[in-house]
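Heads up, the thing below is written out as structure tokens.
Of the protein chains in this complex, one is absent; all others appear in place.
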Amino acid sequence: MNDPTEGSVREEVRTWLADNWDPNLSLVDWRNKLADSGWGVPGWPKQWYGRDLHAVLASTVEEEFAAINAVGVARTGIRMLAAATILEHGTDVHKKKFLRRILTGEDTWCQLFSEPGSGSDLAGATTRADYDGEKWIINGQKVWTTSAHHADYGLLLARTDWDLPKHQGLTYFILNMKQPGVDVHQLRQMNGHASFNQVFFTDAQIAPQYQVDEKGAGWKVAMTTLAHERRGAGGLGRANHDSGLTGPIYEEERKEIATVMEPYKWYPQRAGRVDLALPRARETGRIEDANVRQEIAKLLIMSKSAGWTAQRARAAQEQGMPQGPEGSLSKLAASNVARQASRVHTLISGADALLTGSDGAMDGVIAEILVSVPATSIAGGTDEIQRNIIAERVLGMEKEPRFDTGPFKDVPKNVT
Amino acid sequence: MDFNDSTEEATFRQEARDWLKANEPTEAELEGLDGIEAAKLWQKRKYDAGWACIRWPKEHGGRGASAIEQVIFGQEESKFDTPEGLFTIGHGMCAPTMMAWATEEQNKRYLPKLASGEEIWCQMFSETAGGSDLAALRTRAEKDGDDWIINGQKIWTSGAHYSDYGVIVLRTDPTAPKHQGLTYFFIDMKSPGIETKPIKQISGGANFNEVYFTDVRVPDAHRLGAVGQGWQVAITTLMNERASIGGGGGGVNFKSVFKLAQTVNIDDEPAIKDKSVRRRLADWYIQESGLKFTGYRSMTALSRGEIPGPENSIGKLVGAPKQQDMASFALDLLESSGAIWDPELSQEAGMFQATYMASPGIRIAGGTDEIMANIIAERVLGMPQDIRVDKGIPFNEIPTSNS
Partner (left out) sequence: MNFEFSEEQNLLREQAGGFLGDHCSTKVVRKILDGEESYDQELWAKVVEMGWTATVIPEEFDGLGLSYLELSVIAEELGRAFAPLPFSSSVYLATEALIAAGSNGQKEEWLPKLAAGSAIGCFAVGEGTGQATPKSLTTSADGNGVSGSKIPVADGDIADFVVVIAACASGDGASAYLVDLNQASVSREKVNTIDPSRSHAKLDFSSASAELLGNEGEGWALLQKIYDRAAVLFAWEQVGGAEAALEMAKEYAMGRFAFGRPIATYQAIKHKLANMYVKNTLAKSNCYYGAWALSTDAAELPIAAATARVAAIQAYYFASKENIQTHGGMGFTWEFDCQFPYRRSKLLSVNIGSEATWQEKLIKAIEEDQAA
């Protein structure tokens, strides 16, 4: 058989869609068809719901789906990170049990990495997993967990050996979130939203077969998850088709996306809403002020150059170059853009920027920008950490001397 | 709260002002003298009348004046166009170190001549490999009978070529941890084996020297502090450096940039009409004003006989980058003519360009911006020192910069 070409793939998927796409199917039924046929995730291996297609050809398939507004597999939240990690490190048991229900959207996942005592220092996790001869017993606390309150499973990084240096004593698990030892509490941010959770474990249990990869390999596995996250596999899951479509399958999908998007609804404000700067300046007449003009110019220059840098990085990746440290560059740039945008909005709105809710400028959107922007330079790695990454990995500067390389139990740490 | 002198202070100020007015060197007196000769003439005149180094004890050539009197005399003197600068390091840094560590005989021998301007002193700490990490210095001194023999090289020494004496920190034990293997001396700059070479800076000036030592002998009697105690002695010098530098002094300031903004145009209007120019000027004004009033707060403490608070330590950290930014901004205002650096053709005889070119050095000399920020974090805010990877390790085993 010949290698597939763009033409042959396009023709094949077109034919299959013509025969099978039916907007009146239920979301799960349709996605089961996708899983069976391999067209939902054509880049995945053949034996696991895919077709072994190269990334370029996989995007051809996506184009065909988009062309007729066919719904795809569930991609929202961190499901795809879970799937990628399982595909790379999981056993056949894991793949059989979890992958299909990830694609159909029947199961929701969350990521249990960050802890109150280890933010920037992820490998400093102190949540413990102890083996009692039959199962792993989990105790400790995680934080910044999106969707934990409705997740079915969690990707857990826990410490299984306290005598080894910190990166070597971690093991990766799949945790069933629906069990008595798992308590989820919402964490409210200072902008009033509660997008994240704290998750407390009190003798929560994991059967041995749900350990992922070797004991002590947790850091390596977590790096896989994070690499996919940085590559954007997490995605906030926008639909690939128009929003105006009606029909039961579209309604179902919209609902699915809305649930996942709920915690993120302030994210555009967190990024500073650069899009609003010019319209607001025009609408309020402040555009006449030389200061406002200069500050907006500065903002747009920052925002555009950040955009172009990201585009260069994407282009490089599409050409198969390994992923570089662009992530850190664009994260830093995003912080700077957000801060400058917040400055511009204050300059335009004056005292009105204070008002929240329906009293405020643009129904409080401006005030929400002001109180949300500080999160940009913290979440997903602080500016300080990004600068370290750039200094060390891009510029090749030496790492900070380490004081945490000995047995983990001896490393000075936060009391939690 | 007021800006007025107390009665005693006012009397003192008047006395100082009267003396300065009557004794300021005339143009005729300075005619034909070079900078060094002019400065020496003025220093000697102050010394003879009891107005030199007024804070020092009388027996060392001073006046035994209080700290506030010193500030007042400085303020008054700065209103006159008198020769200055030559003795800053000798008076501000070397002398306090001598007073703290030298013998009484030595102080009697050297300090009055330093006060009178007869002898000029310099300071030799920095080395090419060290920089901010002063204690990493490598110039050796080895004991030979009652003498020490010096070999090595110092850099960034102001005025080494016209100095009579200099203070120097040397490595006397390379096997001790780095801060413990140092010893402090003062040396005769005319000793055989000392060679000085001027360093040309990016600003075109050559105020600094490299100083080379080849088998230079210094008597053990010129050691200050014990063998191995050099770091502690050096701290005395450095504390005085940081107290005496700062301030800002000449070069670009708010006034000059403000005036420039009134004279050059943006879009056919004076630049000062441009709102974004105004905002930036406002920011510099408040910085200058903040520094000035911080100085007033310190002066008040002096005036009350108290030690000024730590707020004084911010002067250099704020002043140096501010000057650089203002000079850079001024060059932008000048558009393409900002590139011209010529006393005849440039605005203000090229002062903006000169400051632009000198400011990188100001941000480094006497403690870099980064070191100043560390000092504030550690000494003022009480934050822990950086974790030291060179602590307790023999100096000859510490990784060093390539030089």
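As written, the chains take the letters A and B, and residue 1 is the first residue of each chain.
The criterion applied here is as follows: contacts are C-beta pairs under 8 Å (C-beta built on N, C-alpha and C of every residue); 3 or more make two chains touch, one makes a residue touch a chain.
Treat the numbers as computed from the prediction; the structure is a model and nothing was measured.
Of the candidate positions A:Ser120, A:Gln179, A:Gln209 or A:Gln311, contact with the unshown chain belongs to A:Ser120.
The residue from B:Ala38, B:Met299, B:Met326 or B:Ile362 that touches the chain not shown here is B:Met299. Considering the whole complex, the residue from A:Leu164, A:Leu300, A:Ala316 or A:Leu354 that touches the absent chain is A:Leu354. Considering the full assembly, A:Thr284 is the residue among A:Asn20, A:Asn139 or A:Thr284 that touches the omitted chain. Where chain A meets the missing chain, the touching residues are 114, 116-121, 124, 143-144, 187-190, 192, 284-286, 291, 339, 346-357, 359-361, 364, 367, 370-371, 374-375, 377-379, 382-384, 387-388, 400, 402-404, 411-414. In the full complex, chain B contacts the hidden chain through residues 1-6, 9, 68, 258, 272, 275, 278-279, 281-283, 285-287, 289-294, 296-297, 299-301, 303-304, 311, 314, 317-318, 370, 372-374, 376-378, 380-387.
In this text, only the chains that are shown with their structure count from here on.
With centres taken as mean Cα positions, chain B sits 54 Å from chain A. Chain A meets chain B in the complex at residues 289-291, 294, 401, 403.
Note for the complex: chain B touches chain A at residues 274-276, 279, 387, 389.
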